[in-house]
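Quick one: structure below, then a few questions.
With one protein chain withheld, the remaining protein chains of the complex are depicted in position.
Let's look at chain A:
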Amino acid sequence: MKLRWDTAVGVLLVAVFLTGLGTTDGFASRDNLAFAFNDIAEVALMALPMTLLVVAGQVDLSVASMLGLSSALTGQLWDAGWAFETIVPIVLLVGVAGGLLNGWLVTRVGLPSLAVTIGTLALYRGLASVVLGAGAITDFPETYAKWAVDTTTVPGTFLTYPVTLFIVLAAIAAVVLHATGVGRSLFAIGAQEDAAYFAGIRVKRLKLLLFVVSGLISAFAGVVFTLRYGSARADNGQGFEMLVIASVLLGGVDFDGGKGTLFGAVAGVLLIGVLKNLLTLNDVANEVQVIVTGLLLVASVLTPRLITTVSAWRHRRAAASTS
């Protein structure tokens, strides 16, 4: 009964992984593992700032649109003959600007983040279409593309470069969330924003910072995505925002804010990734995969509430019988 939800997701992840090793040909191969983890690299990257945001009671629905905008911009600038080394910082700055806009609307104008980012979800995707139109830009430089594809791994491991980067950033995010004052402030904001404010926490500033980081990482994920598929398009990553949020919630981060762990969120992302890989390898139809992921998500939101309700009920009954 005292098993925490995020630990449970971690255990489930290990179980699914071991099942894969034991039952499925090709699952354990270096190529497949490299692929399986690389395949969710962008979602995983964007899930890191999302975890911090959700803990603080916020959400950023515009991440996938920012990925698309960044992809479109990368493609268009590349096509115009710009140097890749120049394109990347520009794209990242656009990510920062997008994050600032989200953060500004939330903190200065005082709109709820759900409403703001539903708006910018459409706005950034629209801008992406304006930047690149309907076509695709391809032929990215081999020198950079090789860092993003799943055939190039860090020597001696099955970890690709995007995944390695994710591990580093995840470690940083974990330290920030669980071992610093900033992290404690985020939990406080998520639990009781007013109380956090009166306790002297710079609520607005922290929220703004989170949206900026989210924009920055999403833009970076856009560059990775573009190189990985060798195809810059305005509709790249469409629908990923749901996958990102689903992974974070699956990992036990409470959508109401104030509760959750980075470990849980990471386990959630990996669980969805490994499960998808395993189901595909076993020729499970796509519709069934969608249902499985959906059920997992419903369970992840429902189970902790059920546990709380049941234990509260037991508590009441115990109290009633002693009186």
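Here is the rule we go by: a residue touches a chain if its C-beta (ideal position, glycine included) is under 8 Å from a C-beta of that chain, and two chains touch if they have at least 3 such contacts; residues count from 1.
Operating definition for what follows: contacts and distances are computed from a predicted model.
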"Rhamnose ABC transporter substrate-binding protein", "Small redox-active disulfide protein 2", "TIGR02587 family membrane protein" or "NADH-quinone oxidoreductase subunit F" - which is the UniProt name of the missing chain: "Rhamnose ABC transporter substrate-binding protein"
Identified contact with the non-displayed chain, of A:T7, A:T138 or A:Q192: A:T138
Touch list for chain A against the chain that is not drawn: 25-27, 29, 31-32, 35, 39, 78-79, 81-86, 88-90, 92-93, 96, 134-136, 138-141, 143-144, 149-151, 181-182, 185, 200-202, 205-206, 209, 225, 228-231, 233, 235-239, 276-277, 280-281, 283, 285-287, 290
